[in-house]
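Next up is a structure, given as structure tokens.
Heads up, one of the protein chains got dropped from this complex, but the rest are sitting where they should.
We call the chains A, B and C, going by the order they appear; numbering starts again at 1 in every chain.
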Amino acid sequence: MLLIYCPYCEEERSELEFRHGGDAHIARPTNIADISDAEFEDYFFLRDNPKGLIFERWRHIHGCGRFFNAARDTVSDKFYMSYKAGEPKPYIPGVSPASEKPLSENVGETYEATEGTAK
Amino acid sequence: MRKYSVFAVAREAMRGHKGWEPQWASPEPRKEYDVIIVGGGGHGLGAAYYLAKEHGITNVAVIEKGWLGGGNTGRNTTIIRSNYLYDESMDIYEHSLKLWEGLSQDLNYNVMYSPRGVMMLSHNVHDKQSFQRHVHANRLHGIDNEWLTPQQAKDYCPPLDISATARYPINGAALQRRGGTARHDAVAWGYARAASDRGVHIIQNCEVKGIRRGPDGAVTGVETSKGFIGARKIAVSASGHNSVIMAMADVKLPLHSVPLQALVSEPMKPIFPCVVMSNSVHAYISQSDKGELVIGAGTDQYNSYSQTGGLQIITHTLDAICELFPMFRRVKMMRQWGGITDNTPDRSAIQGVTPVQNLFVNCGWGTGGFKATPGSAHLFAHLIAKGEPHKLASGLTLDRFRTGRLIDEAAAAAVAH
Amino acid sequence: MSGANRIAGQGRLTPARTARFTFDGKTFDALEGDTVASALLANGVHLVGRSFKYHRPRGILSAGPEEPNALVDVSRDAARRQPNVRAPVQEVFDGMKVESQNRFPSLAFDIGGINNLMSPFFAAGFYYKTFMWPKAAWEKLYEPFIRKAAGLGVAPTEEDPDHYASRYAYCDVLVAGAGVAGLSAALAAAEAGARVILVDEQPEVGGALHYDLSVKIDGQNGYDWAQATAAKLKAMENVTVLTRTTAFGYYNHNFVGLVERVTDHLARPDRKLPRERLWQVRAKRVILATGSIERHMVFANNDRPGIMLASAARTYLNHFGVAVGRKVGVYTANDSAYEAAFDLKRAGVTVAAIVDNREKPGEGVLAEARKLGIEVLAGHSVVDTKGKLRVSSMSVARNGGGSARSIPIDALLMSAGWTPSVHLFSQSRGKVAYDAATGRFLPGTYAQDCLSVGSCNGTDGLQATIEEGLAAGELMARATGHEGGGKVELSGENAFEWTGGMAGSGEGAGVDTTVKAFVDFQNDVCAKDIRLAVREGMHSIEHIKRFTTNGMATDQGKLSNIHGLAIASEVLNREIPKIGLTTFRAPYTPVTFGALISHSRGDLFDPARKTPMHAWEEAHGAVFEDVGNWKRAWYYPRSGETMHDAVNRECRTVRSAAGVFDASTLGKIEVVGPDAAEFMNLMYTNGWDTLKPGRCRYGIMLREDGFIYDDGVVGRLSEDRFHVTTTTGGAPRVMHHMEDYLQTEFPHLKVWLTSTTEQWAVIAVQGPKAREILEPLVEGIDMSNEAFPHMSVREGKFCGVPTRLFRMSFTGEAGYEVNVPADYGEAVWEAIWARAEPLGACAYGTETMHVLRAEKGYIIVGQDTDGTVTPYDASLAWAVSKKKTDFVGIRGLKRPDLVKEGRKQLVGLLTKDPKVVLEEGAQIVADPNEPKPMTMLGHVTSSYWSENCGRSIAMALVAGGQARMGQTLYVPMPDRTIAVEVSDMVFVDKEGGRLNG
């Protein structure tokens, strides 16, 4: 049974209070009615299903009720961190691909530029 | 290959079993194969066997990261049935069940297929509507599946509590008598032995690290922990790791991998004659030949490649088992474990060509892979040999997620209204 | 006296306190504190069980949970019977009944023993090679035989009358194992102020101190020190000490499962006490002090009753005061066994000889042996034993051959060395590392916040163990922010440091031998079986395990794994780590299902949800059906009525007079905020801007993939407040689905969602007399058709309490749904009933509701749809807004396969013979004579006898259904084929005039 840090309750709580919400940072196309079948398939069905670092959504459904995101290792099941919905995908030193390394010190800006709003 | 028989065993008994030879050869890899199958589980080994036996393709290697049958083949609760709802599912699972019925003789290896009956319990009006829909569909498709009254269900499985006072009283059951169980390890070993005997190379402890492609984009071979091995065709059947392997060829799949848990009790004298499943309360139970109660639990909710999960998944299932069979509360859990299941959005498998030339995939069997083993392997071999799906597997292709032609067995079970 | 082999002055039990129990019907005396094993040994009983496969006579091998042989059936009464109980673990209580297992007709004479003679035939994996002909015989003949022969104990056949408890607990430091290391660690952590939980599986703490009399800690006898330390810890408010408690599983994120055995040792337990208590502990840090387990020696016929582990013999002597024999032999590969010989000798037992397969035993023990006049045969081995039901002699030979000499004995003590218990460490996903020097697997890489201390960590020597424990306790306390208390110091001394140890088969059982040298006792796996597996190509330890079943018995390889590995490594000629170790899985020792489910039984198995009117419904004879967690009134049979009669009457009555129906279980969500309408636009296919306050609309909700997810009537109470209803089963997931989109996709919308399902009791009153029934009870609402038309909602008072009164209908009749705060539900229902009954109305249940809505062609999501149906398939196109540019499902709906010809569409079906009622779920075909597999066009989703139509009616999903109006199709049943005609879905009042009635 996992122990999950809720960024809104600011403490670790039992997995029993949480509902997993699938992959994080998959934004619903704002023009969804107009996208192609392939784009819809990509948005709704295709997933990386990574072995290792995953960014995923959780909902503290039996706690504060909030959705939030977490970075976890799918092999060890260890959490690197949890962060509030809407915050950009974090860079996990030594784990995230170097390509995602922030360019400047001004991390926030860089992310806004590269990631857009996180889910 | 030395034929297995009661006489062979007797002869060996006389001389301390010194004469048995290895069940399969463990050769060094060749430079190139016509077909490389990634994944030494039942599906992969079976596909290799049928490629050799039915398509005459013997320059084949099965590459396994660990030990044969070490994935879900050796970790499941060995339930076999074919009473699914949709034509696509009935086609493949019934094809599989027919192969199960003759598998021991075909492989000359006792896989202990035991058609002791699979009974699915109905607990409410909605279950009944859903199961009878299955029963009728199966009958018209030519698959045995019958509706039982609660008393008939108890007669078939005496430990069952059919009292009206139960939290979820049993209002009937669907029984597939040809359903049952088999010995999981024997399936992997039997296929490996028969495939090896036909010239297939079985290469264990060899991890695939990359898929090499030529200028035309077609596959040319695999990078492995034992070096590069060339291949004209690559067939991936690595349940639990399909996303990882396919990513090596830049193919993204509609899969998520979650741990599926199971447990066994201490061995006891025969008390449980069949397989019982209850979807409403999440219980799957049978008794092995060693006497252990074999109980299938649920999946953890999060993606994971660890073959472990939370205790709450186990207790949740035991709640239901003890509700259905109150005398089992004093029985003891001896061992619990987990396997990694690849799940698709419609809970049906994917078997077909991929966007990459000469790269084939067999994945997404979720929690139903074992029962499908011979059928899936047989049809996968056809796909690899012919380059296009066998008609019985034509519904399982990858494109359905683009067009919306889903085979939603899960949704068909629907929800209480 | 409790047993002839009890030695006066030995052990810690009180001679005065005796208990009586029976074993296979014979009565024995025991002392309080005895285990079944110690009591039987005290009475000279060694033969206790039969092995799994060969049914060989077996005795007591160990004094702990690793016991593979002495498994017995223990009962208090018929319903309180437990199979496969470990005799060395189970404490004796007065009146307990013990039975041996897996034998027939008796333990001494077991027919199954024939298997032993047949054993050459039953080599490992033989069943894979035979039993294949004739084909049917496996199932009919061979398998039943194999199943019967296997299986050890007999499963309980009665419901367990005992109850179990559970507790979630948190602590800073959990210490597993209360031997020297664990006690030291717990003490240091506790003194520093950490919240500590200390657990040990035995009745008292102390671990090895139970048998090792030579240990002194702080000048005190080791065992006494342990008890004193435990007492001290118990007295501290930050410490919980749990004995008879096993840490059985180490899960993710330092979550550890414990099972506490509360009453199994009591003769007359207080009925209030749970039999066992499950502890689910979340520890900030874990200290593993799980000790190590002595290995047996692998040699020919090493399994006879009377042959046991040396440390076990020491335990029986020094703790229980029982001599396991009068003339014992010792066969060892390490020093520790010598101390068993010393203790027994001092207690007056004859030690025939110590056979040591090493040329050079440890100096210290050798000297002591000489001093005590014990013959030591160094460089010798025991190559065989004799004795049918108990060992009577051992044959000893010089290593490397030479003639064997037979030495008469009545017990043989063996030790091949010690295996660190890394089970919990491995469960925590730590990686073990092989220490070639000592031939042990030890904790290597840690995966969680834990530490191993003492012999489970390969730490030898008393003082070193103490210091490691203290250091770990202090470190872990500090890691959790506790630095209080002074430094704890302890000093220990003991007689000898132990050296030596071996793994694998000994002399006379090596390669090319065919003797029965047991590796796994319970599963009858011999050294030769391991070699056979390798010969057959099983080179991975997992293959070897599965092929031979080595390590798969109830002890899960605690004794056999290392030997199995060593034997495989010898024939594969590959060092042990290269072959790998099988995975350690929970539980450490078996745990009862009862403890794991604890409170989840009977009423607490799963909550049964009941509406505020449930009691009234029960009192009025309602039959209930399960819908999700809810108990819903299904129908109200009057005396002598069948379900059919009752439903027909209810259906007639509603349309002719009126009916009262409990609709409380429907989900309700209050959507509040200035952007409420915009949010509704996104969640439902319909448009909501045009819905005026006070009006209602039927809404459909899709999944993103375009399939129907839920439906319900929505009332707009004001510009910024909607009262949304969902299906009964759908309520929680619809709420979750809405929150998901609101929080993560449309967070800019100013709107909030609140579940109000249980705030309101909902009483539907339907039928021509509905208004007449309600009018007098309503305050502040104009009930006239003009002021309050169909599909409207009003707020006011009903029976003097606040109400949300809906004018709506799921029957096709003029109808209302009275929403009142739940606690008033029963009273309001009774008030309505008081008016309804005299007007000829009835109470009706879900079955009648289903029939009436079907007569009107209203769908039920989840019955007429199944997650693969679009609004178009369900003839609900009118409910899908054409104007909106976005709503959940808008894109999914447009995918090729969702818009193509021939999809299954919802239609009506009329059987040619109006009396025939179709079976729900029945399949529909165009050509009844087509051979199987037939082409199925669809299935019957709803089907009823319609009393109001005087015929059967049905709804069905049929491929291309809309285009088949009037066509004749067929429903093939096992006994006959039923012809049906495709029709529209409205069977009553096609114009819908009655709604305004």
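As a working rule, a contact is a pair of C-beta atoms (placed from the backbone, for glycine too) under 8 Å apart; a residue touches a chain by one contact, two chains touch by 3 or more.
Note that in this section contacts and distances are computed from a predicted model.
Colleague: Unshown chain, UniProt name, "Sarcosine oxidase subunit gamma", "Sodium:proton antiporter", "Urea ABC transporter substrate-binding protein" or "NADH-quinone oxidoreductase subunit 12"?
Modeller: "Sarcosine oxidase subunit gamma"
Colleague: List the displayed chains that the omitted chain touches in the full complex.
Modeller: Computed over the complete complex, the missing chain touches A, C.
Colleague: Out of C:V734, C:C799 or C:I859, which is the one that touches the chain we can't see?
Modeller: Checking the options C:V734, C:C799 or C:I859, the one contacting the hidden chain is C:C799.
Colleague: Of the residues C:N5, C:N357 or C:T611, I need the one that contacts the missing chain.
Modeller: Once the missing chain is taken into account, the touching residue is C:T611.
Colleague: I'm checking contacts with the chain that's been left out. Which of C:A677, C:V828 or C:I890 qualifies?
Modeller: Within the whole complex, the residue contacting the unshown chain is C:V828.
Colleague: Identify the residue among C:N69, C:N116, C:S166 or C:T911 that touches the chain left out of the display.
Modeller: Residue touching the absent chain, from the options given: C:S166.
Colleague: Hey, which of C:S428, C:T582 or C:S600 is the one touching the hidden chain?
Modeller: C:S600
Colleague: So which of C:T243, C:T350, C:T438 or C:Q759 would be touching the chain we can't see?
Modeller: Here the residue in touch with the unshown chain is C:Q759.
Colleague: Tell me which stretches of chain C touch the chain missing from the display.
Modeller: Interface residues of chain C facing the absent chain: 163, 165-170, 195, 272-274, 277, 280, 282, 598-600, 603-604, 606-612, 629-630, 670, 672-674, 750-752, 754-760, 776-777, 779, 797-801, 820-828, 831.
Colleague: Counting contacts across the full complex, list the positions on chain A that touch the omitted chain.
Modeller: 8-11, 13-14, 16-17, 62-66
What we mean here is this: only the chains that are shown with their structure count from here on.
Colleague: Counting in whole Å, what is the centre-to-centre distance of chain A and chain B, each centre being its mean C-alpha position?
Modeller: 32
Colleague: When the C-alpha atoms of chain B and chain C are each averaged to a single point, how far apart are the two points in Å?
Modeller: Centre-to-centre distance between chain B and chain C: 22 Å.
Colleague: Going by the touch rule set out above, which residues of chain C reach two or more other chains?
Modeller: As it turns out, chain C has residues touching two or more other chains at 251-252, 255, 280, 429, 705, 892, 895-896.
Colleague: Which residues does chain B have that touch at least 2 chains other than itself?
Modeller: Each of 306, 310-311, 402-403 in chain B touches at least two other chains.
Colleague: Which stretch or stretches of chain A touch chain C in the complex?
Modeller: 1-3, 14, 19, 21, 28, 32-33, 35, 37, 40, 44, 57, 59, 61, 65-67, 76-77, 85-86, 119
Colleague: What residues on chain C touch chain B, complex-wise?
Modeller: It comes out as residues 52, 80-84, 120-121, 123, 126-133, 135, 138-139, 143-144, 146-148, 150-160, 162, 164, 249, 251-252, 255, 257, 280, 427, 429, 514, 528, 532, 535-540, 542-543, 546-547, 549, 552, 554, 556, 583, 585-587, 590-594, 596-597, 600-603, 605-606, 608, 625-628, 705-707, 727-730, 733, 860-863, 865-868, 892, 895-898, 919-923, 925, 932-934, 936, 939, 941, 972, 974.
Colleague: Which residues of chain B touch chain C in the complex?
Modeller: Against chain C, chain B makes touches at 4-6, 8-10, 12-14, 16-18, 20-24, 26, 66-68, 70, 74, 87, 90-91, 102, 104-105, 108-110, 112-116, 123-126, 128-137, 139-142, 167-169, 183, 185-186, 189-190, 204, 265-271, 281, 287, 289-291, 306-308, 310-311, 314-315, 318-319, 321-323, 326-337, 400, 402-406, 408, 410-417.
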